[in-house]
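Every protein chain of the complex appears in place save one, which is left out.
Order of writing sets the chain letters: A, B and C. Residues in each chain are counted from 1.
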């Protein structure tokens, strides 16, 4: 697989490629592909952070820095007809699943050309054609929706799988429970990826749950496990097994990916509530560094592992240029895109019959 | 302990007694007390069912027939300052916790003299003075409230415990999860009593949860177990241990009491969705029969075990008479009891200062 | 033509749409084997199987959420709330997820789904089995809100709702379920969303109403004929989008308007309609816009309380007389 192809196939519209994992023929290609995507996500997000510092972005920016192995490892191997339900920390998942960097950047910059046409920002949009189910801000609320999408695929005779993402803090919400219970009963083809980055905003894990997060999955009769979320190969292999299990109709799996949020909750948060030492400890576990060492020890040369590849730099620069040049929406579009009046109505009303007085209502 | 005392102390107002278990000095007294209360609940509920057939009751009637061991076994040993949060199947818990039969009957008959003054029916009321937190119809919604009441008691320096009841079907609701998670994190002094009567309305357990219900408790870091819910002694002993644990500040316990709903979901439901044979099987496990055999084998005589005691018959008859004679509320009371205007406001407004125009909003 | 109850009409609508379109399915508590608490889906489990008639756990938020997920994936789910009162437990999914999806996708996605269930009082249901909560939803863009008053409309509006590409909240007044019997056509028909119905023509006074109150208003109109008062009764049928044209035309003709609804007076949807009249028909109004509604309380249980709480035919008649004389 030419790892650059992903980027070069990208355009303003939806990305046509099948996802990387499907096309990866060999272990070598897989590693190269994962490495490429990790950098792609990292570089994209870092660029967004920079734009944000320059005041070019208005909304909340939630960096997934340090957690890229999760979105890359889970999404890389999915089929186009598989679906993902990413949340605020997962802008990278949009890229890996095949939304072009241009569109994602336009979305962040609230441009008219963005998938939400500027209606909302960040991950609050999606593209159902390439299997991206966006989220609202309401944490965990996309989880029952993921179940519905998965069950619908099954009703439609497809074996598509939905990967639903959520922060560890979001497991406290009722919707987490209702969704997983529903999914467990109906063996919905959904894989549940918990991104345990140790904090929910400022709140440390011991104030979010009395048990390790993966443990919760057992309450829904699903295989549940915690893995090293900074090791992209582990993430890839574990989630692919879970995806195949779901595809076979055997139901979901809860995978807690243990990681760390390297930045503040949002770019506005200084995260003074945590130890500098803790952050430094985790910096050493950086997922890109880890994969890189592994690859260097396994036959790759320094030249094969650019940081990042020029094509990525080009792709992101192009995305920024394109998005920046794209106009903001016209104000009047605020009242568009609310209703779909192209109803699937096939018959129209026959005339209303003479009104029949109903005898029971005397007084 | 004179087991009749409970009844004779009852009057129109709140019951003054400490609960039975506290006063029970010996094993013999304990057995006698439980037996008395089981019959008391059974006879009361059967009488309500009869009144319902006679058209004397308007609202839904949800019989706990066959499940009495749960409400009796859990509530009998509580202190007056302990609290219970019963739901629709637990009208018996009101009686055991000390609301007089008169008041409960008036509540069911929607009288002005009832705790809710006719505002709502059945278990949707309570009496915080004797530790009864009522529920709405919204299943599981009283569970976070139970947590709050428990934590409040702790803040107030008390060691009161809250026993929260819920049907197995209600464990599917988000509020179940949010409440238990919150309780688990904060070691709230709450005991969680799941009444698994095999059905949620018509829905059998395998469509409610993919795992045995007690298993769910483990997701909240609490000791979780399933017990025979038709054995009042087991229920009593298990819940008392859990209550004492909670009282010591060690947190909650989830207790699944396995039982069976002998009647339809409500008195209006014929429950044709289930096997006659299944019902008959469970009839043999009747909690009163079970305790009775145990007591006969342990030194009690037939005469000591009336079915039920005349004082119970009197108490319930008196309650029906009293409630029947009590007037319905006056229609205009519909707009009363909505707000409490006896505010704890201690200071009044100082005069409003000159209005300051705020500079940022020019145009 | 055949005779059906209000409930039967709803059942027919769902059954026919399920037969017509394989993307239509139902989900909710006890809707399967049992056929639903009110038996709306009676027999469907046998006919369509467990895949299309899904007995759910007690999880209103998941019921709505699963419906949304299925809808965006090309299905046409119909989610039943066992009582509409419980919609509060799935509230976020409706107002923040279902209602906003299309907007957030810049118009590139539809959410064709119906949330339906029994609503309203007058059945001794108490606080949590009697609520009229349509006004929570009429303020949320992206939703459609429907509330039929006749069996014919119940069927036609529900079919239109199922075929509509937007999330529709469909309130069925349970008081009408078995009390209404009508003769309706055998053929497939729909009643378009967004069109009010003149339930009774008149020239002296317009009553705007919906749901079970339509019957009360028609009874009142009959009684008022004895006073030689000629009342026009508008049955809104769809609350959102609102058929302003029909309302305004009527009031411009009669010059007197009264709004009758079952929810508590304060904050009910009647306020919105009165506001529209006060702004857009001001010149035509010869009298105050009167609202007859429930009192500002919860729906109480004990019969004298519920009777006092609910607006009744006498209230309507008396208010109309006063209004006519104004």
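In the analysis below, a contact is a pair of C-beta atoms (placed from the backbone, for glycine too) under 8 Å apart; a residue touches a chain by one contact, two chains touch by 3 or more.
Owing to the predicted nature of the structure, the values given are computational and were not obtained by experimental measurement.
Visitor: Using the document's definition of touch, tell me which of B:34, B:72 or B:149 contacts the absent chain.
Guide: Reading the full complex, the residue touching the unseen chain is B:149.
Visitor: Which is it among A:120, A:195, A:263 or A:340 that touches the chain not included here?
Guide: Final answer for the missing-chain contact: A:120.
Visitor: Quick one: which of C:135, C:149, C:196 or C:316 touches the chain that's been left out?
Guide: Missing-chain contact among the listed residues: C:135.
Visitor: Tell me which residue among B:66, B:92 or B:126 touches the hidden chain in the full complex.
Guide: The missing chain is touched by B:126.
Visitor: Residue-wise, where is chain A in contact with the chain that is not depicted?
Guide: 58-60, 110-112, 116, 118-122, 124, 136-141, 169-170, 172-175, 200-203, 207-209, 273, 328-335, 338
Visitor: Extract the touching residues of chain B with respect to the undisplayed chain.
Guide: 83, 114-120, 124-128, 133-134, 136, 138, 141-153, 155-156, 174-175, 178-179, 181-182, 185-186, 336-350, 352-353, 355-358, 360-363
Visitor: Extract the touching residues of chain C with respect to the undisplayed chain.
Guide: Considering the whole complex, chain C reaches the absent chain at 85, 88-89, 91-92, 95-96, 99-100, 103-104, 127-128, 135-136, 138-142, 240, 242, 263-264, 266-275, 277-280, 282-283, 285, 287-291, 296-298, 300.
Note that in this section only the chains that are shown with their structure count from here on.
Visitor: What is the chain whose Cα centroid lies farthest from the Cα centroid of chain A?
Guide: Farthest by centroid: B.
Visitor: Residues of chain A touching 2+ other chains?
Guide: Residues 174-175, 178, 181-182, 185.
Visitor: Taking each residue of chain C in turn, which ones touch at least two of the other chains?
Guide: Within chain C, the residues that touch at least two other chains are 56-57, 59, 61-62.
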